[in-house]
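So that we are looking at the same thing, I have put the structure below in C-alpha cells.
Here the complex is missing one protein chain, while the rest keep their positions.
Chain naming follows the written order as A and B, and within any one chain the residues start at number 1.
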Amino acid sequence: MARSAALPRRPFPLQPRGAVVIAILALGLWSFVALDLTWAQVLPGADDFRQIGHFFSYAFRPALTFPAEDDVAGRAPLLVQALSAAKLTLIFAVTAISIAAVLGIVLGFLASTAWWAGDPSGARTTLGRYVRRTIAPTVYGATRLVITLMRSVHELIWAVLLLAAIGLTNVSAVVAIAIPYTGTLAKVFSEMIDEAPRGPSEALRAAGASPAQVFLFGLLPRALPDMAAYSLYRLECALRSSAILGFFGWETLGYYVKQQWDVGDYAEVWTYLYALLALVLLVEWWSGGLRRRFVA
Amino acid sequence: MSDRAVAVRALHAARPRSTYVRWSMIGFAALTTWAWWAGDFDVADFLSPRRMANLERFLGEVRPYPLHGRPWDWGVAWHWAATMFTDGVRARAFELPSGAEAMAVTLAISVAAIVLAGIGGALAAFPAARTFATPQPFLPGSDRSKAFQRRAWGALLHGTRGLLVFMRSIPEYVWAYLLIGMLGISAWPAVLALTIHNTGILGKLDAETVENLSPRSLAALRSVGATRRQVAAVGAVPAALSRFLLYFFYRWETCVREATVLGMLGIASLGYALSEARVRDRYDDMLFYVLLGAVLVLIGDLVSAIARGIVRRSA
Partner (left out) sequence: MTASAAFRLDRVSVTFNGTAAMHEVDLSIAPGEAVAFVGPSGAGKTTFLRLLNATQRPTGGCVRVDGRCLGTLSSKELRALRSRIGFVRQDLALVPNVRVIHNVLAGRLGRMGLLQSLRAMTFPSQAMSMAAHEILERVGIGEKLYERTDTLSGGQQQRVAIARALCQQPTALLADEPVSSVDPARARDTVALLTRISRAEGLTLCMSIHNVELAREFFPRLVGLRGGRVAFDDAPDAIDAAQLADLYRLSAAEMLADGA
C-alpha cells in the first residue's frame, strides 16, 4: 500500500521490551522443565484437598485458648504466649534495624561518591591529592564490596552460621538479621545520598563549611525522609525475618507456627499467623502515614 | 526580655509542625529503647570464653577438609572447591549435589516462581485498582449503575486487596513449610511459596501503577466503546508494561536470594545441600554452598540491573 510504504520501516520487528518479555517466558519454560514440574503434582487428590480445606477452614476460627486437655495448671494462657512470641519477634526486628540503620548510614556514606568525587575546590596539597586519587577510591570500593557480601548472604544463612559458630543466643539472632539488612540499607542509602541535589553542599562548601558539616547539613537533610521511609519498609521485612528465625530455635512467632503445624494443631497455627499479620500490618499502616506526610 | 526575643519566641510557638511525624519519632525512639532493654541481650555471654572457643573450633572446621590441621595451600583448596562444584559429595553415608547442579536448581526455582508471580500480579492488579474495579470505569458523569453493582465491585476491590495483603504478610519460608505438608516433596512447595508471597507484593505495586496511569487515553478508548477488558488489554497493559517489568526484576533479585534458603525440601538446591552439610557437621561443605549462593545472588543482581537498563531505555 502506498501509505504504509511512506512510513519509516522499523529496524527490528520487536521492541526491546517485547524481547525481554519473550526471554522471560522462555526462561520460565526452561525452569519448569529443569525442575520436572508437572501439573499433576500440584493438583492434589481428593484426600489432599480435604486436608488443605481442613487447614484453611481454621482461618475463620483460630484458637483463642488451649484445648482443655492441654490446659495444664500454671501454664500461661495461649494469647499471652502468642503475645510474648510477638514481643520477641518485634524486639529482634527493632534492635536489628536500629543497628542496621546506624551502620547503614556510615557505610552508605563511605559507599557514595558524595564525599570524594568532583570536589570543585580540588585537592591542594600532595597529601590531599594522594587521599583523593588513591585512598578515597580504595575505601569506596572496599566498602561497596563489604556491603555486597553482607547482603548477598540471606539472614537465615547468617543465622545458621552464627548458630554453628556461637550458639543460640539472642545476640546472635539480632546479629544475623542486622548483617544483611545493614548491607541493603547501606546500598540504598548510598544511592539516595548520591541522588540528592549537590547544589546545597556546594553552597555550604563555598561558605567555608568542613566536609563533615557539608554532609550533615547540606546532603543528609534532603535524603533523610527517603531514608526513614525505606528503613520503616525494611522494619516490616525484618519482622518477617525475625519470625522465621523461630524455625531455627529462637522463640519468635515462627517457632510456634512450626511446632503447632508439626503436631497438626491448625487452629493454633492460625493464631500465630494472625499475630504476625497484625504486627506487619501495624508497621505498614504506620509507615504509610509517615510517607504521606513526608511527601506533602 | 527584648522585643526581638519575644517575637522569636512567638514565632517559635506558632511554627508549623506535624504532630504525626513528631510522635512517630518519639514513639520510635521509645520502641527502640524498650526493645534493647527488654531483649535480654547478654553481650558478655556472646563474647564469653566458652563461646569464643566454639567460634575457634568452627573456624577450624570451615577449612576445606583436605586442609584440616595443615597449613593453608591455595592449590589444594582450589582443587577441593572445583571437585565440589562438578561432583559434589558422594560419601558412603550421604550425598550432596554438585555445586553446579545446586546452583541451576536454585536459579530455576527463582525463575519459575517469579514468572508465575509476575503473571499473577499483573492479573490481580486490575481488580485491585480503584480505577478499574468500578461499575463504569473511565466514564465519569454517566454512572447509572445500581447500588448493588457498586457494592459488588467494591467487594471485589477490597477482597482482592485483602488477599494480596495476606499473601505478602506471611513470609516465603512459612508458606514453603506449610506447603510441603500439603503437596509432598517436589520443587512445587518452594516455587509456590515464592509465587504466593511475590504475587502479593507485585499485585500491590502493579495495582498502584495501573491507578497512576493517565486516565485520559483510557477514557478515550472507553468512549469509543471498548469494554473493560479491552481497555485493560489495549490501553493499560502497554502503558504500564515497563513499570511492571521493573518491579518484576527487582522482585526477582529477592527471589534468587530467598531461593538459596528454601532448600530444606529435599530437592537438590543450595539450601538443601547447605542444611544437609550442617546436620552432618560438615562446615567446610556448608561454607562452600553459602559462598556459591552469594555468587548466584550477585549474578542475579547483575542480570537484573542489565535487564532493567534495557527496559528503561526502551520505555
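In the analysis below, a contact is a pair of C-beta atoms (placed from the backbone, for glycine too) under 8 Å apart; a residue touches a chain by one contact, two chains touch by 3 or more.
The shown structure was predicted, so the numbers you read here are calculated from the model rather than taken from an experiment.
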- line: Sole touch to the unshown chain from A:67, A:141, A:199 or A:264: residue A:199
Message: Can you say which of A:102, A:142 or A:207 touches the chain missing from this structure?
response: A:207
- prompt: Residues on chain A that touch the omitted chain in the whole complex?
  reply: 120-122, 124-125, 128, 199-200, 202-210, 212-213, 216-218, 221-222, 225
Query: In terms of residues, what is the contact footprint of the unshown chain on chain B?
result: 2, 4-5, 7-8, 11-12, 14-16
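Everything that follows uses one rule, which is that only the chains that are shown with their structure count from here on.
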Task: State, to the nearest whole Å, the distance from the C-alpha centre of chain A to the C-alpha centre of chain B.
output: 8
Message: Going by the contact rule set out above, which residues of chain A touch chain B in the complex?
response: 15-17, 20-21, 24-25, 27-28, 30-32, 34-37, 41-42, 44, 48, 51-52, 55, 87-88, 90-92, 94-95, 98, 148-149, 152-154, 156-157, 160-161, 164-167, 169-172, 174, 240-241, 243-244, 247, 254, 257-258, 261, 269, 273, 276-277, 280-281, 286, 289-290, 293-294
Task: Using the touch rule from the top, collect the residues of chain B that touch chain A in their complex.
output: 18, 20-21, 24, 31-32, 35-36, 38-43, 45-46, 51, 54-55, 58-59, 104-105, 107-109, 111-112, 115-116, 118, 165-166, 169-171, 173-174, 177-178, 181-184, 186-188, 191-192, 241-242, 245, 248, 257-258, 260-261, 267, 274-275, 278, 283, 286-287, 290, 293-295, 297-298, 301, 307, 310-311, 313-315
